[in-house]
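Single-structure report; data block below.
Note that one protein chain of the assembly has been removed; the remaining protein chains are unaltered in position.
In this document, chain identifiers A and B correspond to the written order of the chains, with residue numbering beginning at 1 in each.
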Amino acid sequence: MTLLWGIFGIDMNVWLDAFLRLQIVVIVMTVTVMGLIYLERKFVGRIQMRLGPMRTGPFGTLQSIADALKLLTKEDVRPATADFWLFELAPYVTFVPVFMTLLALPFMEGWFVRDLQLGLFYIVAISGVTVIGYLMAGWASDNKYALLGAVRSAAQLISYEIPLILGVLAVSMVAGSLNLNDITRQQDTIPNLLLQPLPFMILLIAILAELSRRPFDIPIGESELVGGPWVEYSGIRWSIIFALTEYAGLWGFSILGALVFLGGWQFPFGTSSFWGDFDFLYQLVLVFTKSFFIILTMMWISATFPRLRIDQLMAFCWKVLLPFGFLQVLVNGIVLTYADDETVRDVLLFLTSGALLVVMTYAIYLATRQPSREERVGSMIAARSAQ
Amino acid sequence: MPHEDQLQVEHELETIDLNINIGPQHPATHGVFRMVIEVDGEVVTDVVPHIGYMHRGGEKLSENMDYRQAIGYQDRTEYLSQFNAELCYVLAVEKLAPALAPPERAQYIRIILAELNRISSHFMFLGAFGTDLGVFGTSFVYAFRERENLLDLFEEVTGDRLMYAYFRPGGVAWDVPANFKSRVEWVCEQALIGASDMDRLLTDNEIFIARTRGIGILSAEDAIDYGVTGPMLRASGVRQDLRKDEPYAIYDRFDFDIPIGTNGDCYDRYLVRLQEIRESVKIVRQALEQLPDGPILPERMPRLLRPSAGEVYMRCEDPRGEYGIYLISKGTTQPYRLRMRSPSFCNLSALRQMTIGHYVADAVTILGSTDIVLCSVDR
Partner (left out) sequence: MIGVLRSLGVTWSTMFRKPVTIQYPTEHRKVPERDRAFPILLWDFDVDESFCTGCHACERACPVECMTVTMKDNPKHAEGVSKRRKILDEFYIDYGRCMRCNICVEVCNFDAIAMNNTWVGHELSTVDRQDLVMDRDQLLALSKTRQIRAWVPE
C-alpha cells in the first residue's frame, strides 16, 4: 500500500497514516473473522458428515452476518448483583489486546501498521493481558460456575504463555532479531519450519491453549461449566469473546506462525522480480494461504479430541512443553555460537531440533503409555459365563 | 481416594467447601437430573443427587389400563431400550397366562428387535459419553448416524421411530415386512462399521484414556452391595448376565460372549458396551438365520386379556442392567399392581461412592458412564 500512497503522491501525517492502516486492518479482520466462523462450521460439518449452514445465502455464506445481526438485537442481560464496571468492561479487556497484536504483523513486504523493532516481544507481551479480562468476567458475574471457570482459565493462560514465548524465542535466536520483517526476510531459501520443527509444534499447542480451544477448553467447558467465566454474558458481548476474540486471535496467531515458521511472504519466491509490480499480491496470497493451513489444522484438532482435565493440562505444560522449550533454546545457543559456516549451522539446527522433537514425542508416549490394546481389550472378549 | 497422594493441600487458611449445583437444566446430565456437589478446591467431597423431575406415575397409570394399553408406558419409561422393556412386560404377562404361549416366529422377531435396540442404546451411550468428555460433536454425530439406520428399520417394521408399542402378550402385533432379512443384515453391517469408527476415534486416544482410566472405580463388592447390574457390574469384574444365567425367551439357543471388565472404571464400562454391540450383532445374525415362518400370535387370542390371578416377577437384561416387572393380577383385565424395577435407579445409587475424591470434571464423566435414563429412574 505504500505503493498506492506513492502513486497518489500523498505525503501523509504519521497519525493519519497509522489511522488509515488501522482501519484497513479492522475491516480485513472483521471480514476474516466472519469467514472463519463460516469456515469452521462447514469444515466441522464435513468432518461430521453433515452439511453445515446451507440456507442463509447461497450455501450458507451469509450465516455469519445473520448471526451477527441476531446477536446485536438480543436483550442485554446483566445479573443484578454483578459488579457493574468489571462486568461491562471484561469483554473489551479480552478483545483489545488480541486486536493490538495485529498491529505488529507485516502482511506483505513493507506493509504493516507499525514496524516495531521488538515486534515479537510486543505481540507476546500484549496477548498476555487477556487473562485479566477472563478474571474480571469470572469475578464480576457473581456466579460460582463463572468463578471456577475464571480461576481455571487464569491458571491455564498464564502457564501456556511460557511455551508460546519459548517457541518464538527459539526462532528469533536463529534469525538474530525480534523484528518480524527481519525474521521473515531471512527465510528466503529455507523456511524456519525445517530448521526448527520442535518450536513449531510447541507453538501450535500453545496457541490452542491460549485461545481456549479444544482440547484445552476446560475453562469454557461446553458440556460442564457451560461457558465458564462467560456464562452470564449474552448478545453482542458474548460474541465479542467467542467470535471476535477467539477467531481474531486464531487468525492473528496463524499469521504469526506463517510469518515466523513457514516463510511468510518471502518463501518461496516472494521478492523475486518475476512478479513485477504485483509482487505484493503474490505475497498477500502466500501469507494468507499459509495461515489458512495452520488454521485448518487447528480446527481439525479441535474437532477431534476430548478435552484435557485441568491437572493434566497443567502437567503437560510444565512437565513436557517447558523443559523441551528450554532445551531447544539452550541447544540453539550452543549451535549458533559455535557453528561458523551457514550450511553447517542450518544442518545442525535441523538435526538437533528434529532430535529434540523425536525425544519429546517419545517422552509423551512414555508418559501416556497404556497397556497395549490387546491387554486392555483382550481380557474382555475372552470371558464367557461359567455355564 | 485417588488423588490424595498428588494433592498436598495446606489447611492453614480457613476455607469453606463450595457447593456447585449441576442443575436440572444442563447439557451434560442426560435428562432432568440435579446433582449438588460439594467441592474443596477442585476435589469433590460430597455428592447429593436430586431426582424425581420426571416422575409421571407410570405405575399407577398402568393400573387403569388393560394389558394391551399399558404397553405404551413401558416404552416411555425406558425410552432408549423400549423393546427390552416391552419384552419384559409381555413375558411377565405370559407367565400368568400360559395359554398365550408365543409362537416361534414371534419369539425370534422379539429377540432380533430387542438386540437391535440394545445396539442403538449403546450407540447413544457412546455418542453422549464422547460429548461429556468434550469431543465437540464428532462422536455424537457418528453415533447418531448409526442410530438413524436402526430407527429407520424400526419405523419400517412398527411404524414409529421411538415409541413402538409393538409387542403383545402372546406374540407381536403384526408381521414384519417382506424385506426384513435383507434390511436387518444391512443394518448390522452398518452398525459394525459405526462401532469400528467410534473405536478408532476414542479407544486408543491418549487423551480419552487419561480422562477415563482409573476414574470412578467401583469394586465388585461395592457394585453388588449397591445393587448395580448390567454393563456397570460386568465392568467391575462380576460375571453376571441374565441372558446367560437365567435364559429367558429363547436366548439359550444363541452363542455369544459376555465382555467382562477388570478395573471397574469408566474406561472399562465404555469398552464393555462397545464390545456388547458386536456381540448383539452376532445374536441378531444367528436369529436371522433361524427365523422360521409361521403365525405371530396364538390361534385363539381373547378379545380382552384376563390372566389368571397371581403374582410374578420377571427380569430381563436391559442394556442398562436388570429391568424387572413385578405384576400382581387379580384375574381382571387390568393389572392390580405393576411395579417396574428400574436398572438406572439402582446404578445411580452408586454415584456418590464413585465420585468422591475425584475432580469436578470427572463427576460429569462418571455420571455419563453410568448411562442413566431419567424416565426410568423416576418412572
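What we mean here is this: contacts are C-beta pairs under 8 Å (C-beta built on N, C-alpha and C of every residue); 3 or more make two chains touch, one makes a residue touch a chain.
Note that the structure is predicted; figures quoted are calculated from it, not measured.
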{"item": "Chain not shown, its touching partners among those shown", "value": "A, B"}
{"item": "Residue, one of B:80, B:202 or B:325, that touches the chain absent here", "value": "B:202"}
{"item": "Residue among A:51, A:77, A:158 or A:359 that touches the chain left out of view", "value": "A:51"}
{"item": "Option from A:32, A:212, A:304 or A:332 whose C-beta touches the chain left out", "value": "A:304"}
{"item": "Contact with the hidden chain (one of B:43, B:71 or B:128)", "value": "B:71"}
{"item": "Touch residues of chain A, complete complex, unshown partner", "value": "45-51, 54-55, 300-301, 303-305, 361, 364-365, 368"}
{"item": "Chain B residues touching the omitted chain (full complex)", "value": "65, 68-72, 138, 142, 145, 148, 152, 155-160, 163, 165, 173-175, 177, 197, 200-209"}
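Please note the rule applied: only the chains that are shown with their structure count from here on.
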{"item": "Whole-Å gap between the CA centroids of chain A and chain B", "value": "42"}
{"item": "Residues of chain B touching chain A in the complex", "value": "6, 18-20, 22, 26-28, 42, 130-138, 141-142, 145, 201-211, 213, 239, 241, 244-245, 257-262, 267-268, 271-272, 275, 359-362, 364"}
{"item": "List of chain A residues in touch with chain B within their complex", "value": "44, 47-50, 144-145, 148, 214-215, 217-218, 221-224, 226, 302-312, 364, 368, 370, 373, 376-377, 379-387"}
